[in-house]
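Just one protein chain is left out here, and the rest sit where they should.
Letters A, B, C and D mark the chains in the order given here, with residues in each chain numbered from 1 onward.
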Amino acid sequence: QTTYNIAGLADFTGPFADVMKDMTGCRKGVLDWWSDEVGKAQGVALRVKEYDTRYDVAQVASLWPGIKSELDPVAILGIGGSDAAALQQRLPNDKVPQVLATAGYGFAWKSDSWVFNARATYPHEAAAFYTWLQKKSGSNAPIKVGVISSEVSPAYVDIHKGIEKFAKDNPKILEVVETVYTEAQPTDLTQQVNRLIRKGANVLQVFNNTASVVATRRALQSLGKTNIPIVMSAHNGLISSGKALGGLEQMEGNYEVYGMAMPTEDPTTARAFFEKLRTKYKAQVSYTSACIMGMSQGLIVARAFEQAVKIKGIKDVKGEDVRAALLSTPMSSERSFGVLPNIQYSKDAPFPTEGMAVNIGTVEKGHYKLLEQSVPVPLLSKW
Amino acid sequence: MDPAGVFATSFAQDQALVRTRSQAVTLGLFVLFMFALPWIADARSVAVMTSMLITAVVVTGLQINTGLAGQINLGQAAFMGAGAYATALLATKGSMPLWIALPIGGVCAAAFGLVFGLAAVRIKGFYLALTTIAAQILFHFMVLNLPAAWMGGSNGITVEPARLFGWVLDTDAGVYYLCLVVACIMIAGAYGVARSRHGRIFAAVRDDDVASGMMGINVVRTKALAFLLGAFYAGIGGGLWAYYVRFVSIDQFTLIHSIWFIAMVIVGGMGSVTGALIGVFVIRFAQEFFTSVGPSLVENFSFLSGDLVFAALNIFLGGIIAGFLIFEPRGLMHRWNILKRSYRMWPYPY
Amino acid sequence: MTAITSVNPDGVVLSARNLLLQFGGIVALNDVSIEVRKDELLAIIGPNGAGKSSLMNCLSGFYRPKKGDITLGGLSVRNMAVHEVASQGLARTFQGTHIFSGMTVVENLMVGRHMHMRSNLAQSFLYFGAARREEVVHREVVEEIIEFLEIEAIRHTPVGSLGYGLRKRVDLGRALAQDPLILLMDEPMAGMNAEEKEDLARFILDVREAKRIPVVLVEHDMGVVMDLADRIAVLDFGRKIAEGTPKEIQANPAVMKAYLGEGGQ
Amino acid sequence: MSDFLNYLVNGALSGLLYALIAMGFVVIYRASKVFNFAQGELVVFGGYMVWWTVIQMGMPVWIGLPVAFASAAIFGLMIERIFFARLVGESVFSMVMVTIGLLILIRGIVLVLFGPQVRAFPIIFPLEPVILGDMVISRSLLYGGSLTIVIGLGLSWFFNRTRVGLTMTAVAEDHQVAMSMGISVQRSIAFAWMLGAVLSTLGAMVHLSGRSINMMSSDIGLAALPVALLAGLESLAGLLLAGLLVGVIQGLASAYLDPLVGGALGSVFPFIIMLLMLLIRPTGMFGWKTIERV
Partner (left out) sequence: MLELNNVEVLYSDVILAVKGISAKVPAGQCVTLLGANGAGKSTTLKAISNLIKTEDGRVTAGAITFDGVDIAGGNPAAQVQRGLVHVMEGRKVLRHMTVEQNLVVGGHMGNGRDAKELLDEVYGRIKRLAALRNRTAGYLSGGEQQLLVIGRALMARPKLVMIDEPSLGLAPLMVEEVYGLLSELKASGLTLLIVEQNTRVALELADYGYVMESGRVVLEGPSVSLKSNEDVREFYLGLTVDGERKSFRDMKHYRRRKRWLG
C-alpha cells in the first residue's frame, strides 16, 4: 500500500481554536475511512499530518516550505483566510492544491486558482437565504437586513462588503438598512439592535462570530423583539451559539445558512457517514457544523485523489494531478454522502459557481431542524 | 574589555567592530555559511531563516528606536505593514522594479513613523509605548476604510514576484538571497549608525534628554529621527515580506506581532544590534521548534489530541519568554558580556 | 570653531538683565541681572532654594524667563531652544549627575563634540568614508581632553559604574568637548572631599588659563568660591542681594545673615 | 432626541465598564509601578473562574462568585510569587516586559484549562433591561456602572488617604526608596496583582454577564486602554471621568458617524482622543506630572 501525505493546517491556539477539534478530527476520519474502504483496494492510503498555524500568515509562510519538503504532500487541507493569503501566490509553483474548510472570500476570488473552497462565498450563501426568505414571505417588498459585523478581521469586512454589493445590484430583493460595527466581544448591542429595528430591519445578519450572535440575541431579548430572526453561518451557527447562550431553545426561530449538510438529528446519509467515522474510525468528534466542514474538505480531497489514481495509477500521483482531477471531475452529492451538494470546479473561481445550493436550518420548539434543502444560490458579481 | 594583549593603536582601530583575527575568521565563516545555506540545509531551515532575516531587519529597526533611543514602540508591526503595503502597491499598480519599490516602501513607512516620532517629543515612557498602540489601530482602520482602490481594503494586495535585472525571484532560494543581501546591508548600516554620531545622540537622548539638549542636541529632531529610522527598517522588512508572501493583508501586521518584536529585543538585550539579532534567532527558533514538535507529538502519541498539545506548547513559549526575563532581565547580550569578562579575567574571579 | 567668536567691546560674553521667573506662586528669580566678562570666573552663591540653579537654567535656555533678556556674545538667546543656546557656545555641567550613564567615557565626550560634527544619516549608515574620518578627527580632540582631565585609564568604562567624583569629571570633560564660549558649572564640588575638590579646582583654573574660557560657578563651599572667584553674586529668595569681589562679599553683613552664618568660614 | 439620550446614557455606562477594566491597569500600576500588558488576559481568566464555579461546578451565584474572586486573588498571588518575587530590585522595565511574557503564558494556560470553545457565561445581573420612558438601559451595565463609581471612589480614597494606600503609592514612586523605608515592595506587588485580578474578575462579570466567554474576550483590555491613559496612570477617580468621556464619545460616534463613513470609527475614536489629549497633557488628565529639576 503506497501512502500519500496530506498537509493539515490547523488553528489550535488562535481565533478558531474553538472549532478545531471537530474539524481536524473529521477530516482525519474521512481520510482514514477512504484509505480503509476505497484506497486499500487500489493499494493506496492517505495520511494527514496537522500543523498549528495560529491562523497567522507569518507562521504558515515559514512553515509551508518545510512541510512541503518533509511530507511532499499531494494536497493541503487549510482552514481559511490566513492559509489562502500565505499560500495562494506560491502554490502554482509548488504545484500543490489546497482545499479550505470555509466558504470563499472575495480576495481569493481569482481565476486559475490552486486554492479551493468547498462552498461559495459567504455573501453567496447569504444572498440565497434572502432570496428564499423573500419568496417565503410572499411579498414583493425587499427584505430589510440589519448587518452586524466587525472590523476585527478583514474577512468579516469582506463578507458585509459582498452582501452590500448584492443589495445594491438587487434592490428588489434586499436592502441593507445599516451595517453596525462591534468589537470581537461586544459589550452590549441593545442600542444598535434597537436602531436597526427602528430602521425597519426584519432580519439581522451576524456572520462574524458566536460572541456577536449571543450579544445580538440578548439585545433582542431585552428589547422583547425575539420575533426578529438572526441569520448565521456555519462557523457561528445555531448549535454553537445556542450552547453559548445556555441552551438551544434560546435560539428558537433563528436561521443558519450554508452549502453543506446540516447537523440535524435526522437519519440522513451524511449523519450515517459521520456515525461511521465516529464508531468505526474512532474519530473523537461530535456532529457539528465544524465537523461537517472538516468532512467536506476531506471528501473533496479524497475523491479528487481517487480520481487522480484512476488516471495516473497508484505510483507518482502529484499535487497537480489532484488539482487536475478537481477541475475535471464533478463530485456528485452521493459521492459525498450528501455532505455537499453536487460540486463542479472551474478555472473561473476557487469555488463551485454553477448549480450551487444551500441548506437552511432553524430551531423549532427547542430542536434543531433542517428547514429547507437545496435552495439555489443567486448570481452575485464580484465586489 | 578586550582580550589581553589586544591594544588599539589608532582611533579608527579603536572603533572597529572586528578586533581580532579570530573574530574576522568567525565572521567570514558565518557569512559564507549564510550564503551556502540553500545548498546545505533543508527547505524548512531556509524558509525559517528567510523569515528570521526579515524579522531581523524589522527588529533591528526596533532596536534602534527602543534600545538605542529608548522609546518603547508597540507599533512596529504597523510600520512594517505600511512598508509592505507601499512596496506591494508600487510593485503591482506602479510596476516598479524591486530596487525602487523596496526603498520607497521603507520611506513610506518612515513617514508614517514620523507622525508618532513627533508625538514622542511630548509623550514619554509608558504613555508613549501605549500611544504607539494607536499606530496599530489607526493603520488597521485606514487600510480597511480607505477606498479599496487605494490600499486594497479587506481584499489585501497580491504581489508579483520580485524582479531584479531579469531574474525572477520566485523560488525559495531566490527570496532567501534577496532577504539575505538586504538584511546584510541593513544590519551593517545599523552597526554604522550605532557607532557614529547619530547612534551616539540616540543613546544620549535615551539616557538623559535634558542634558542632551544642553549638549547642543536637538532632542525633538533626534527622537523623531529615531522613530523615522526605526520605521524605515520596519518598512524595508515589510517590503521584503511583501515579496516573500506575495500577498499583503491587514491581519499580517497586528499588535501581537509588535509584541513579539518587543519580546525579541528584550530577550536579546536592549541597546545592541547584536542583541537584536540574537533575540530574533532565539525567539523565532523557539517558535519554530514548538510548531514542529507539536505535529510529531500528536502523530506519535495518539492519546494526545491536537488542541491540548498545541495549547500546552503555548504555555512553554510564554514560559520561555517569562523565564528569560526572570533569569536574565537585561537580555542575553548582557549575560554574554559577563561571561566574556569573567573568562578573560580567569583565573581571578574579580 | 564656535559660531560666535566676537564679544562686546567691554568684554561682556554673557549678560542677563532683569530676569523674572515664576513657578506658580513661587518667584524663583526676581529682577536678577548678571554679567560675565572675558577671562572671568563669576561665582554665584546663596542659600538653598535661592534660585541659583534656576538662573543657570534660564541662561542655558532650559527655563524661559517671564521677563528680561539674555545675550550671549552680543546675541539675544532668550527665545532660543536649549540646543540652539548650546550651539551658540554655552556649555554647562549639572547639579547632581546628568551624565549618559549607558555610555562609556569616550562616548560621553564624543556627544559633547556632536555639534561640531557634520556627517548626515546616510553617511552614518554607510560608516566607512566620511563618517569614519570625522569620528577619527573628533576622537583626537576628545583624547586631548581625556589627557587633560587625566582619565585615560577609564576611557572605555561605562559611566554608570563610575564613582561620583569621576562622573563629575566626565561631566566637565563633556562640557569642554563642546569647545564653549562660556562654561556654567552648577555645584561641581558637592559630594567631594577636600582632596578631590583641590583637584577639580585645579582643572577649573586650568580651563580658564589654558583655554581662556570664562566660567560661571555655583558652589556652596566657601573656601573654593573665595579662592577661585574673581567676582561673586549672591542670591537670596530669587533676588540678587550683593555682588562684588570675594573680599567685599565676605564683609557684607546681609550675605553673612542670609548665607554664611555667624562664623562665615 | 430620545435616541440621543439613549446613546448618551448607554455610552456613559459602557464607558464606566471600560473604567472598571482600566482600574485593573491602574491599581497594579499604582501599587507597583508595573504596567500590565496582560490585563485583558487577566479579565478572561477571572471570567473563566466565574464560569467554572457557577456553570461547571453548578454552585449558586452567591457561593460561586466569592469562590471565583478568591481564586482570582490566588492566581494574582501566584503570578507575584512565580515571577515578580524574583525580580524585586530589577528595573521596572524588566517587570513590565515580564507582563508581555505573561500575556502569552496566560493564553496558553486558559486554553489548556478551559479549552477554546465559546462558553455560556452565567447570568449575574438580570437580563431584563431597565426601561425609563424611551430609554432602555442594560441592567448589567447599570449595576456595573454604579459599582464602578463606588469602587473607583473607594480605591481613590484608599490610595490617597489611608496609610496603607500611601505606602503602596510610595512603591509606585520608586522601588528602592520604598524599600529603604522598610516597605515590602514584594508585598505591595502581590497585593497589586491580587487586587488587579479581583477587579478583572469583577470587570469580566459586568462585561460578560449573560453573554459568552472565550479567549477573544480579552480584547476588552485593549479597548479600556485609552481610558487608562486619558485619566493618567496614577489616577483612580480620574478613571471614572475618562471612562464617561470615552464611553459617551464612542457611543455617539458609533451611532452617528459609523453609518456615515461606513466603518468602525467608533472604536478608533477613543484612541484618537487619547492621542490628542496626551499631546496636550503628556501624563493624562490626572496623572502625575513629571518633576524635572536640573
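For this structure, a couple of remarks:
Just so it is clear, a residue touches a chain if its C-beta (ideal position, glycine included) is under 8 Å from a C-beta of that chain, and two chains touch if they have at least 3 such contacts.
Only a predicted model underlies this, so the values are computations on that prediction, with no experimental measurement involved.
Although it is not drawn, the missing chain touches B, C, D when the whole complex is taken into account.
Of the options C:V207, C:V224 or C:I249, the residue whose C-beta touches the omitted chain is C:V224. The missing chain lies against chain B, touching residues 338, 341-342, 345, 350.
Residues of chain D in touch with the missing chain: 88-89, 163-164, 166-167, 169-170, 173-177, 179-184, 186, 234, 288, 291, 293.
The chain not displayed touches chain C at residues 23, 26, 45-50, 95-96, 150, 153-154, 161-166, 187, 190-199, 201-202, 205, 220, 222-224, 227-228, 258-261, 265.
Rule of thumb we're sticking to: only the chains that are shown with their structure count from here on.
With centres taken as mean CA coordinates, the chain nearest to the overall protein centre is B.
For the pair chain A and chain B, the distance between C-alpha centroids works out to 37 Å. Chain C and chain D have CA centres that are 48 Å apart. Inter-chain spacing, taken between the CA centroids of chain B and chain C, is 40 Å.
Across the assembly, chain C contributes residues 62, 94, 98 that each touch 2 or more other chains. Those residues of chain D in touch with two or more other chains are numbered 107-108, 111, 115-116, 262-264, 267, 294.
Contact topology of the protein chains: irregular, matching none of line, ring, star or complete. Residues 42-48, 50-51, 140-141, 144-145, 152-156, 158-159, 170-172, 244-247, 249-252, 257, 287-288, 291-292, 294-295, 298-299, 305-307, 309-311, 313-314 of chain B are the ones touching chain A in the complex.
Those residues of chain B whose C-beta lies close enough to touch chain D in the complex are 119, 122-124, 126-127, 129-131, 133-134, 137-138, 141, 144-145, 210-211, 255, 259, 262-263, 266, 307-308, 311-319, 321-326, 329-330. Across the complex, chain D is touched by residues 12-13, 15, 17-18, 20, 150-152, 178-181, 183-185, 187-188, 190-192, 194-195, 209-211, 214-215, 218, 221-223, 240, 243-246 of chain A.
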